[in-house]
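The complex is shown incomplete by one protein chain, all other protein chains being positioned as in the whole.
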Amino acid sequence: MSLMSALARMEAAAAGRARPRATVRHRHLAEHPLVLVPLTTAGEAGAPLGALAGTDRAAPELLVVPQPRDRDQRWAFLARLAGVLLPHLESALDDVEFEERKETDPETGKKVTVQAELCVDAPQLLVPNGPGVEFVRLLGRSMRFRRTAEDDPDAAYPAPPRVPLLGRWLTQYGERARVPGSCLLTSMTELLSRHWATGQSALEDQHLGALLAWIDPPEGLTGAEAALRAETGRDAGGQLLCPPAGPATDPAFDNKLLAPAVARFDAGVHGAEEEVRTLIESQLRPTWEAVWRGVDLLRGLPEGERVAERFKRDRWSYTGHRDRVRSGEPPQPRLDDAVTAAAKLAAREQAQARLEAQEALDDPLVMAERRLAGEAFEGEVVEVEMAWSEGKRPMPRPLVTLRTTDRPHLSEGGKVHRAMDEGARQSAEFVDGHGPGTLTLRLTNGMGRSKEPAPGTVPEKGDRLCWTLFEHSPRGGPGLPDVEDTPWTHGGPPSESPAAASVPAQTPGLPDPGGTVGSERPVEERTPAPLPLPDPVTSEDLL
Amino acid sequence: MSAPPRPAGTASASGPAAPSRYPSAEAASPAEAAAGATEAILHDALHSASRGVVVDSPPGAGKSTLVVRAARELAATGRPLIVIAQTNAQVDDLVGRLADADPELPVGRLHSSEPRPYDPALDEYAAVVTSAKIADLRELPVVVSTAAKWSWVKTETPWPHAIVDEAYQMRSDALLAVAGLFEKALFVGDPGQLDPFSQVGAEQWAGLTYDPSASAVTTLLSHNPGLPQHRLPVSWRLPSSAAPLVSAAFYPYTPFRSGTGPGDRSLTFGAPSDGTPVDRVVDEAAASGWGLLELPSRTTPRTDPEAVDAVAQVVRSLLTRRGATTDERSDASAPLTADRVAVGTAHRDQAAAVRAALAALAADEDTADAGLTAVAVDTANRLQGREFDVTVVLHPLSGRPDATAFHLETGRLCVLASRHRHACIVVCRAGVPELLDEHPSTEPVQLGVTVKFPDGWEANHAVLSHLAAHAVPWER
Partner (left out) sequence: MTHTEGSTAALRRRLAELRGGPEVLPRPLDARALAALAANPGCRRRALLDGAGVDKAALAQALGAPAPFGQSQFAFARGNSFEAKVKADGGAELIRLLCASTGETPPEPGAVTVPDLSADGPAGRTARTRAALFPSAASQDPPAAPPVEGTDEGGTGGWSLLYHPMLALDVAGSTAYLEPDAIAVHPDGSWTVVEIKSFPILDGSADAAKVGAAARQAAVYALALEEAAPGGQAPVRERALLVCPRDFTNLPTAHGVDIRKQRATTRRQLARLTRLEEIAAEVPEGTVFDPSRPAGQLSSAVESVPAAYAPECLSSCELAFHCRERARAAGAVESLGRSIRGELGGFTTIGAVLEAAGLGPDSESGTRSDGPSQQSVDRAEDEDGERADPAGSALRRAARLRSEALGEAMC
């Protein structure tokens, strides 16, 4: 944890309520996000128990599975979930604008500029917490390989129509959520803890009720008191006053209330289904309200200047998925191939660097953290000396001396950057430090193309400037090989044959005490099939 | 990464005629053992049918020498070769060594289009050609560049051969981006140094053979388990006082030994000790190869002023007492000068604090000409691959409130403890063994990921218990 975040937490602990970690909102927040609060059955791999979902705070849809082990009920649940979620996820497919982008012409192999469609908006999905994001991913994984009766008339247990499609969308959203700063799918705990420092640990911040208690404690309670109540307060019947934000339920709820009700439902007792519904809703409602309270709190912060630029990348991601679905591509494979994995990692590292830079540029409080860490500095210009580069066409290379109380980690020749008006940028290199508090930079660009710098591009004495040691717009790496050109070092091109998904094709491990990486992994994992088979369906499967 | 224990019976693909993988290092002299290993490596590199050959090189085992020799022999076959290193400094160093070894051999230095993209010293070599465009260098017998630069190169016809240097510090995805450039490759690296890392979570791919955040060698061997694997068995840098410890603590499954014996090197001082702990620990290290200056136990910030001061004083003692070294290379003794001494830290701010403290000492008239500010002070990451006579190490766990995965990473301690030819002096607060004991061990386990050895806890304990015999308590 950075010293400044630590200090903010300590201020919060002393003050009894959360303190700001940001002065602007660093994440896109849709006008009408869809909030999804899911619950799952304890001990089962993603057997949903119920959910509240919708874009209307006053009228969520309640979905309940009275007997989670019953396949038909599960299908019914997923079909209804698709009925609620897909209209939202597909709501922005056809409202497009055109963007120029470079593409390789498949015939000539040359880069050409094309007008590409870009969806004007991308629907947002909000869940309460990190495990909620994981659960969306799990739901996506469990649905996208299912086959409907239309896909496969012989399927023993055909999935309802549109369920596999929902699986693909949730997979897309779940993968996108791994990209730093992305906002298609995000959790309220992540959003809130990005913007406020509580007087508790980051671990405890994962409890949505406790987190909100610190940010917005009820009248008469400190954050710590309200958080303790949210974490441990129970009623006379031993039930939590603030049920967990899911997807896991509280064991006391399962054992004392839910299990008997499910047993009555199984026994065919009249009204038992309604009883289960009421019970599940009692667990979901407080979290539903909590997520919307979080939305209100976040709306109180003005949006950061560069948030829209980042959200545009989410829109590209949304548009790309739309195009893949429309062109009839198969669902996303179970595992990434080597090239896809490397490309994703590179994209995420770039997104991380971009996010860190943009948050600092958008928010003086974030920049202060970078300044404290020696990664940026602010100072007043005390001297400007004109100078030019050597060579045939001398270019302006003025020397600018600043006075600063910051302590940047600079060494000779180190590059620094600053944002100028209208999105322009300027770079400089560190020339020298003249004793404490004074340093000289040589401007190296951003002054136009002539010998004389363009007006306003060279700072003047008395200007206050903020320079960063990090780049403002980190570049991406080079392209990776095409999947079919995967080199021998990485196993060669993935096999074309559809991998069997029914039996784990275990390759015998080598007689190797240390273990060779991957020697025990099923073959299918190395060679994801272009046309994946559905998951095996047995009479006892869980989802 | 530490060396994953490998199956002992991995057959060399070059057949029964090939020399055994691990020449009988115990019986032969260090020079014979090393020569045997090198011959076997070159044999496989030149003649093996396998597409790759992997060479593990412990600290100071002659990796650069091997790379230069392999490059020259491969070039001599008439087939062009590329060399892929990880940093520009490594590339410049290799190009310089190649040009020194064979002034006639045309060597290409492919560089970026940034200002000052390569060491201007390379311009002095007649046969070295520098360019930012591969087209200018395509016909040369050897072209050297960084993995990052190579990844931008597109080619229809791959080079027949490549040498990948520091392959254990290269990430799998970086290898993926360049592996299409060559048919066959020699992969050389030190498995004991710092692992590559990624700035974002990569757990999603953990256990996959091609996990992009893993090291290039891990991926390579997962997909090609039959590749010939070799090991350089002798460290020419580490003295006989250090090789057994570093080998046992950091390379438990792939031991190596020192190329020199107990009497082959000496470090002496013209000025006698003044009896202070600083001089005493310097003398202890000069005599035994190791010294531990132990400060009282206390939790401190990273830039612990007392520890930083102690490090600076040790450096001053080293440089003002007319130190001299002798070694197996020459009969004459050489003065211990500032360029032969380094300070290693875990964090950049610690390095900055030590530099500031050295600058303050240098301002003192008595020590003004000792060159205190010319001493290399850097983090483990930046000292990787470098060599000095004496190193002063601020222990990564000194004064910490807790041990963390970062501070326990074996590669970090291994780098810091294996840069020296004569002696290593560690400055540390007492209480580190307790810190290690209190470290929670609740690491998550990813299915399919090879367990790394040694574990940080064991390696740290091994080093600390060895140092305990060379401890001098610090008093102000």
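A and B are the chain letters, set down in written order, and residue numbers restart from 1 in every chain.
The working rule: a residue touches a chain if its C-beta (ideal position, glycine included) is under 8 Å from a C-beta of that chain, and two chains touch if they have at least 3 such contacts.
Nothing here was measured: the structure is a model prediction, and the numbers come from that model.
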item: Identified contact with the non-displayed chain, of B:Gly261, B:Pro301, B:Pro335 or B:Pro473; value: B:Pro301
item: Per the touch definition above, residue among A:Leu62, A:Leu365 or A:Leu533 touching the missing chain; value: A:Leu365
item: Omitted-chain contact residue, chosen from A:Ala45, A:Ala149, A:Val269 or A:Ala454; value: A:Ala45
item: Touching residues (missing chain, whole complex) on chain B; value: 203, 206-207, 298-305, 353, 356-357, 399-402, 404, 437-448, 450-451, 453, 455, 457-458
item: Touching residues (missing chain, whole complex) on chain A; value: 1, 3-4, 6-11, 13-15, 19-20, 23-24, 41-46, 68, 138, 141-142, 199-204, 224, 231-232, 249-252, 254-255, 258-259, 334-335, 363-365, 367-369, 371-372, 405, 436, 504, 506, 508-515, 520-522, 525, 535-536, 538, 540-543
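Everything that follows uses one rule, which is that only the chains that are shown with their structure count from here on.
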item: Whole-Å separation of chain centres (CA-atom averages), chain A against chain B; value: 37
item: Chain A residues within the chain B interface of the complex; value: 178, 180, 335-339, 341-342, 344-346, 348-349, 351-353, 374, 409, 413, 444, 477-478, 480-481, 485-492, 510-521, 525-526
item: Of chain B, residues touching chain A in the complex; value: 4-7, 51-52, 115-116, 148, 151-152, 172-173, 175-177, 179-180, 198-202, 204-205, 207-214, 216, 218-225, 253, 348-349, 352, 448-451, 453
